[in-house]
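My questions all concern the structure below.
The other protein chains are all here in position, but one chain of the complex has been omitted.
Then we have subunit A:
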């Protein structure tokens, strides 16, 4: 046993540490250096799911039912797989519309309905009280266990004021008030609190793992030993099996529990608070979706071993399994470990209570008290004065109230139930929100009447089938209600409603309540028409990802005054905050002063959204409506506004496309410019080459003529030789000028083409005839091979083809040895066209130079004995052949001569022919 003063001192010390962490978190947030802006902290804060119920209750449940503690954690693990889809949408919606609680979420979706908000809040309070009671019970029992000497019965709980549990509740309320309601923020975020919760999650995990390790390796010799002993024990063996011995495995119950837990992890007020409201960055969800399940896995690893260990050590029924985590270390004299475990349990309980109380107090204030207060004359729309203080006061009172009510429930019903059963009652209550929430996010047809009907029916059935029996079992109601049914009617038995048997009470209650809830929601929604305001909200929620801020439709029309809206904001958010919000709004519009802000629908919506964060959507709607002149929207207006918005969206899309195409055009222009530049450079290079080619013969001509002019005594032979050179260079100059002009004409498309049906063979023969004299003179031989009877004509310009042939033949003559050179001409005819080849027995051209010969002013071979040429013959020839749709190429090897060939197609394609004709015209 541990002295009570020590336990109390350690508990308060722990709360102080918590206080310090929260204070630090708030301080850093105020400095703009958030410590919770991390996916790790986000994931750890989610672990507020694991309360004292997990900490103590899981072991208890495992000791009674074996693996049945698991579904409560399998559900959340499965739910997190869907987190990216469902939670992200919830976060996006909540952030866009400043939604700060589940009640607000549902109310806002269904036309900012205040009645719906109040109903959800009531359900939450009623549903959550047992859960808070459970935490108080856990702390109180844990405290009693630590301070009672081993083996003695636990002390009776003292009278009201003598009961330490009351003081625990008050202390928690104080802590929550300090960190949950320090200031009013329209986003309702509490950085310090989140930091403290994440810290608590670490403490409880470490403490639980510590006691787990102690039991498995301290009390027993590892997992193997523990499970072997349990298997050897006939009473414990069934705990290790799914089917619980002889009974069949209860699939419905197993899956009902999993679904229940899946829904709870999303819709419990504290989960909504940490996962949605306190979320800093949507992307944190990604890491949380595996870290949180991992956390659940870790905290569950030792549940069964501790349960089995406790049962083996104490024997069945001898000790309360809910508190094995404390009794096992105590029984072995490890009092410090027990104290540490108690602190872990304390952290599990306080974490839950703090977050839950904050979440519920926000709901109570915004959705229950404010709508009522604002209707009174004192605080109503015509009243003035800063209400921020009042808002905070309401929340503080609400927190205190919630904890005291929880304490009351604990006193009234707490003793009758095991921890887990209490928790499941709460789970089943919040599961009632699922149809309205999920339907609201994904089903546009779902409406307010449907949600109201579903929630009312589901909640009523929850009370009847689950809450009433729990009160009966606590002895507060006549047991006949459960055994005989209401008014003695058997089909009204709360745990066997309409004769449904064979299910445990939880599955039974869940089945009926959700069945009725969903049916009512769907049927009534289909049956009734939504109001305009609902229809517009439905669109905003369901399509939240499809709209960006700039193209959000604003469903409001009427007249407003800037000063009225400003005053309203100041009343609920304070003067400073209002100033900041309006300055920010003006800045976003690009306005210098807040007084220039236009009082239009956008501003009304902005103010309403900001107010919604502080006082709830319903109240915000009412307050804004009271200071502006509104025109009632009907469904046609909603459709019109939506139409306008989608036009705006289409317009912005068109703009985007236009800017894209402009961008494309710009890059195309840039590319064209680059091309022009390179063309310009090509032209420049061409001019430079032409200049070079012109200057070279001019140089010789000038030099020789000058020298002859200077030197009268030069002998005749010398003079004659020089004059021959001058004449030759002059001829070269003439040729060059002609060819440059020719080339330029062809390239510019100004060349004249006189097309007719040409017999290629006769052109080749003519060319051979006209050049054969030159060949003979130089002792070269020239032969034609592959002569045909007749060759089908080809559409071309015969003079141009002659030019090509002469060029090839004279080139060949230049490169063959003198004398002894042999040039062979081949003609090949196919249906596609005619190929002409000119083969010489010269030195040949190296492969790396072969393509260069077709470039302008590029001549291959040994330059020292380079024959006189302009360097334009081959390029011009190739251009001519290509003009007729053909191609020209070279095959050669060094030392094995060269063969220049060209191919001319017979153009069957009428279009191609036409094109050629046109060009020649």
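Some observations on this one:
Convention: a contact is a pair of C-beta atoms (placed from the backbone, for glycine too) under 8 Å apart; a residue touches a chain by one contact, two chains touch by 3 or more; residues count from 1.
We adopt the following convention: contacts and distances are computed from a predicted model.
Taken from the listed names "Response regulator receiver domain-containing protein", "Monovalent cation/H+ antiporter subunit D", "Sarcosine oxidase subunit delta" or "ABC transporter permease", the protein name that UniProt assigns to the chain not shown is "Response regulator receiver domain-containing protein".
Screening A:202, A:586 or A:725 for touch with the missing chain picks out A:725.
Contact with the undisplayed chain is limited, among A:235, A:688, A:756 or A:769, to A:688. Checked against the full complex, the candidates A:388, A:696, A:781 or A:850 give a single residue touching the omitted chain, namely A:696.
In the complete assembly, the contact with the undisplayed chain comes from A:710, out of A:31, A:576 or A:710. Although one chain is hidden here, its contacts on subunit A can still be listed: residues 688, 691-693, 695-704, 706-707, 710-711, 722, 725, 728-729, 863-864, 866.
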